[in-house]
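Here the structure is laid out as structure tokens; the discussion comes afterwards.
The other protein chains are all here in position, but one chain of the complex has been omitted.
Let's turn to chain A:
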Amino acid sequence: MSGVTAERGWRPQRDAALSMRGLRVAARGGAEILHGVDLTLTRGEILGLVGESGSGKTTAGLACLGHFRSGLAHTAGSVRLEPRPASSEADDGGEGLELMGLPTDRLRRLRGSCVAYIPQDPALSLNPVLRVGEQIREVLDTHGYGESTGDRDARVEEVLADVGLPSTAEYRRKWPHQLSGGQQQRIGIAMAFAMFPDVLILDEPTTGLDVSTQSHVLDTIRSMTRQHDVASLYITHDLAVVAELADRIAVMLRGELVEEGTVQQVLQAPEHPYTRRLLDAVPDLAGRKVLTATGQLPAARPSGSDADGGKATGGATAPSETGPREPEPGREAPLLEVKHLRKSYGRTPVLQDVGFSLRTGESTMVLGESGSGKTTLSRCVAGLIEDYEGSIALNGKELAASTRKRSNDERQEIQYIFQSPFSSLNPRRSIGQSLSVPLEMSGKLPARERRGVVEDALDSVRLGRSFHDRRPGDLSGGERQRAAIARALVNAPSVLICDEITSALDVSVQASIIDLLNRLRSERGLALLFVTHNITLARHVADRIVVLNQGVIVDSGPVDDVLENPTHDYTRELLSNVPTL
């Protein structure tokens, strides 16, 4: 392992800002989380650290700040900070500073000044009771920036302007909850850059942001890193994000680095099979490859050649191989038809005259950013929102607005899968118990036959019968989402509403879920309403696409038409912001 770094990561030593050698971290119970990790962060470069959840990438990132979350402890190895010659905290001359075992007080002085951290979820990491300006000021106050409070105020204004936010006094007095997710994350970036740090640790800072917001935040990070000559570590599970941003990529698997190299090397000639599998899991706008999960079969298909310009070549490609396409259009009556749907919360309109139809076996992607009304739309279809205007018809028969007023059969026809499998399954019930609830409600089967149906459903989502008696706590995110899908399947619906069902999951797990949905579609002739903010999935799951912006459908039609000839500026903007390999 150290060999990998030694060959590829060699650079003139003076450029290194932080070097991690043979770092081992173990849980207090004894299980080792990191098995000797070597990383070198170089000035002016971004190193992408890629891995699935649980691979130990955040633990490695936090170790760069000398921080271990509770229950974890450093057991061996070193993390050495090589400060800039001019840096005030560096009193060891050119020798570098060993962070492991450094007294708490000295570590504290380095954090936020020499090594800064940008966390995953700005909504959780900004203190809701402190004004955003104060939170930036606090970094400067803590580390004694400048000569006077005037200097510090000036620096706050400067750094706000740097990240592209207004630097007015009024803006600095805002509370975190008054800002959007993207603005909150930029406050986080401003906080990190306030003290001109040498090293920056970014822990999935764009996960949970919309594509266009993500693109703006990535631009900010890129320009700030170059401008200030900072050594950055960008932690993510999504290779597509780092492909555009990073200079080098390190791939982590279960606490070990399995591959490291320049972006070109890793993306175009991946050496380790795991890297290849990760690459295969990344959805591609051109939709030419079959998404493969990392956990399953070894990836058979090389993915190399479509690395560049997926968007540009998209026009030339044949339709997706992934989903079964219904040959018909036209004459067959739509299974589900939504007409003139309107809904507002208070005086704010959320949906304005929305209409589309869905045929048997067809998959429609509802694409929109947060606040576009896509979840409201799917909840209306499912009957979870009662007071909408307009009509929703199933098999030509208009549905009552509320699930309570719909008949048992109508309810069973439309099933809903929620975004987070962590909160949609009751942790106190076994999977089998959760799955038999819909059967109990429909009351068609005698109790003793239910178990068979539940087991069949578990089989059909590739979980297997052994999951019947397990509880959600023992399952991974992907397994839980499969269980949630199985729950939707037990009553044999004809329409599945999938509300952002892959956005809480790693890219590789997402690939396996998409694969599963496509198989279910072809086996059972299910119609899918796939609600998402992720346009790159379009060719992998959908036949048709409906683009929703602020409650209005701005673009709709067959996937190829919309992606190749978007009629609305909004769709064009979404397409241009997609990160590609």
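Everything that follows uses one rule, which is that contacts are C-beta pairs under 8 Å (C-beta built on N, C-alpha and C of every residue); 3 or more make two chains touch, one makes a residue touch a chain; residues count from 1.
The rule is simple: contacts and distances are computed from a predicted model.
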Please identify the absent chain by the protein name in its UniProt record; candidates are "Anti sigma-E protein", "O-acetylhomoserine aminocarboxypropyltransferase/cysteine synthase", "Methylaspartate mutase" or "ABC transporter permease". "ABC transporter permease"
Residue among A:L130, A:A333 or A:A400 that touches the chain left out of view: A:L130
Which of these touches the unseen chain: A:A16, A:V139 or A:I501? A:V139
Residues in chain A touching the chain absent from view: 62, 65, 67, 69-70, 108-113, 116-117, 119, 121, 124-130, 138-139, 142-143, 175, 177-178, 191
